[in-house]
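Just dropping this structure here.
Omission of a single protein chain aside, the complex is shown with its protein chains in their original locations.
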Amino acid sequence: MPSDKKKRRPVLVQMETPNLIPERDLGSIPVLQAEHLGIDFGGLTAVDDFNIAMGRTEISGLIGPNGAGKTTIFNLLTSVYKPTRGTVLVDGYDTASKSVAEVNRMGVARTFQNIRLFSQMSVLENVLVGYGNAMRTNLITDMLRLPGHWRQEAEYREKALELLDIFDMRKYADTQAGNLPYGAQRRLEILRALATGPKVLLLDEPAAGMNPAETEELMENILKIRDEFQIAILLIEHDMSLVMGVCEVVGVLDYGKIIAKGTPEQIQNDPRVIEAYLGKQEVK
Amino acid sequence: MFITQVLNGLQLGSIYALVALGYTMVYGIILLLNFAHGDIIMVGAYVSWLVMAQLGLNPVLAVILSVAACTLMGVLIDKVAYAPLRNAPRLSILITAIGVSYFLENGAQLVFGADAKVVPAYTDLQTIQVGDLALSFPSVLTVIVTIVATVALTLVVQKTKLGKAMRAVSEDMGAARLMGINVNSTISFTFAVGSALAGIGAVLYAMAYTQASPTMGMMLGTKAFVAAVLGGIGSIPGAVVGGLLVGFAEVIVTALGLSVWKDAVVFLLLIIVLVVRPTGIFGRTMNEKV
Partner (left out) sequence: MEEEVMTEKRPIISTGGPQPAAGKRRSLSMPARYAINAVLVLVILILGELMIDGGAINRYQSTVLEQVGIYIILAVSLNIATGYLGQLPLGHAGFMSMGAYGCSIFIIRMSEVLGIGARDFVTGSPMTFLLVLGGLVVGGLCAAVAGIIIGIPALRLKGDYLAIITLAFAEIIRVVMLNIDSVLGFELTGGAAGLTGIPGYTSFLLVFGCVAVVCFLIHTMMKSRHGRAILAIRDNEIAAEATGVNTTYYKTLAFVASAFFAGVAGGLYAGCVGVLQPAVFGFMKSIEILVMVVLGGMGSMLGSALSATVLTILPEALRAFSEYRMIAYAVVLVLVMIFRPQGLLGSYDFSLSRIIERVMNRDFPWSRKSAAPAGADDGKEASHDA
């Protein structure tokens, strides 16, 4: 594999906070936990017996061939689909009866494989929607423009701009989101998710459609987000350099089932994985 | 007495079903609520009136000309008003349909006047004797014609090449075009068939209620539209079942002496069905892929 390992090591070394080490981290309640999760679509088992327990600041990856059920797992974790079997716990709380929005408020934010921005709103407004639940003014205060409204708008506007700074996107603040270049749209989706104040961030193919330089930058950004926000990140990705470069744990999904799990090195050398998935890649 | 009511329900329901079929087909293929569809019926009724009452010609000719006029009208409306908007936002096409509907209603009012015209009887035969029962001939005819038309339509859609093209276009217009299907002529064909059915509906309506007025299409169209949605818009059996349901609901409410509430009952029926089954009785549930 390419030089990503070199990239990853220094980051791991510079982790000073003890809870950044996944193994230690697991001693407390997992921030995101799924047990025997499964879903059937009309007799067809799309996902079966999926288990995960993520530490507070863990970065994990989910790989697998197209149609293996990766996005379905994201949809299960975020309550878009109700699981046929099993449970999802966010910070120890069951999400079974929660709506998508409620699960988000419990601390799970996500991006989408096919970008879903609020394309007719400005970049800043997109981020502000993410802050919507943190803002506490009621309808009357806002509609009558009472002082509380102005204070809060100014405060969150500033927060949103600072958030945009992470990806150097302040310059786009007033641009209509739908008019952003592709890469910036992907970054905005991540920022919007971060604005909701998540404990876990689910990234669905964040590097899709990016060139190697952009992917490289994205890797740095993913690590940066984890360090700055102290959150866990679970990502689906086809780009092996990204998965191998940032993930501490990788799970391989095939036909809805986890066929292998381990560190990137273990996964790379696992014959089952090579057979199911990586083999195809290495022909290239 | 009971038989008469059942026949009334079948007759009214059949007319609604024929009109609903037009809504359902057009919606199925270009996702347009064709508001002008009800007004096409009005055109058909006026043609019958013109041919029989004004020109004094044969009723058979009136039927043929009515259906032909409706068919032509449907295709013409599509070509002039809807075709330029194939790629426009759906709401724009909807407003265009409303504009066409206004145009037809007010045009008819200008040409024929606001008051209703009496359409002469197509046939002298008013009742037929089945055993002890004297059944209304128009009612029986309506039911038979509707059955024949529905069966014919189903065969066309299922068996013919054009029917297959229609289904392909309604499934995925872009892919159909890539497969070499002429999308525009398929849409025209759909409008032609839907409008021809409306033409038949117009004749049957004029037979039952013997009048033509500029706004007759509005309520009839709205009810038929309700029928189409009730049955699951886009579905042919749905349109027929929806039409019959609406027809029977009206007849039952009227028989109970509550005729002033019949519109409310029909619409309430619609709301209840949609709350229980959000895409109608035979509607396909479409889930957006996340």
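Going in written order, the chains are labelled A and B, and every chain counts its residues from 1.
Here is the rule we go by: a contact is a pair of C-beta atoms (placed from the backbone, for glycine too) under 8 Å apart; a residue touches a chain by one contact, two chains touch by 3 or more.
Here the structure is a predicted model, which is why all the values come from computation and not from measurement.
A.B. asks: Tell me which of A:Lys82, A:Arg145 or A:Arg272 is the one touching the absent chain.
C.D. replies: Of the candidates A:Lys82, A:Arg145 or A:Arg272, A:Arg145 is in touch with the missing chain.
A.B. asks: With the full complex in mind, choose from A:Ser119, A:Asn211, A:Gln230 or A:Thr263 the residue touching the hidden chain.
C.D. replies: Reading the full complex, the residue touching the unseen chain is A:Ser119.
A.B. asks: Tell me which of A:Ala53, A:Val129, A:Ile166 or A:Ile259 is the one touching the absent chain.
C.D. replies: Reading the full complex, the residue touching the unseen chain is A:Val129.
A.B. asks: Among A:Arg56, A:Arg110 or A:Lys199, exactly one should touch the missing chain; which is it?
C.D. replies: Only one of A:Arg56, A:Arg110 or A:Lys199 touches the chain omitted from view, namely A:Arg110.
A.B. asks: On chain A, what residues meet the omitted chain?
C.D. replies: 78, 80, 99-101, 104-105, 109-110, 112, 116-122, 124-125, 128-133, 135, 137, 139, 142-145, 149-150, 153, 157, 171-172, 174-176, 179, 181, 184, 192-193, 195-196
A.B. asks: By the contact criterion defined above, which parts of chain B meet the unshown chain? Give residue numbers in ascending order.
C.D. replies: Residues touching the hidden chain, for chain B, are 27, 31, 33, 81, 84-85, 88-89, 91-96, 98-103, 105-107, 109-110, 218, 222, 225-226, 229, 233, 260-261, 263-264, 267-268, 270-271, 274-275, 278-279, 288, 290.
Heads up, the rule we're going with is that only the chains that are shown with their structure count from here on.
A.B. asks: Provide the C-alpha centroid distance between chain A and chain B, rounded to the nearest whole angstrom.
C.D. replies: Taking the mean C-alpha position of each chain, the two centres sit 51 Å apart.
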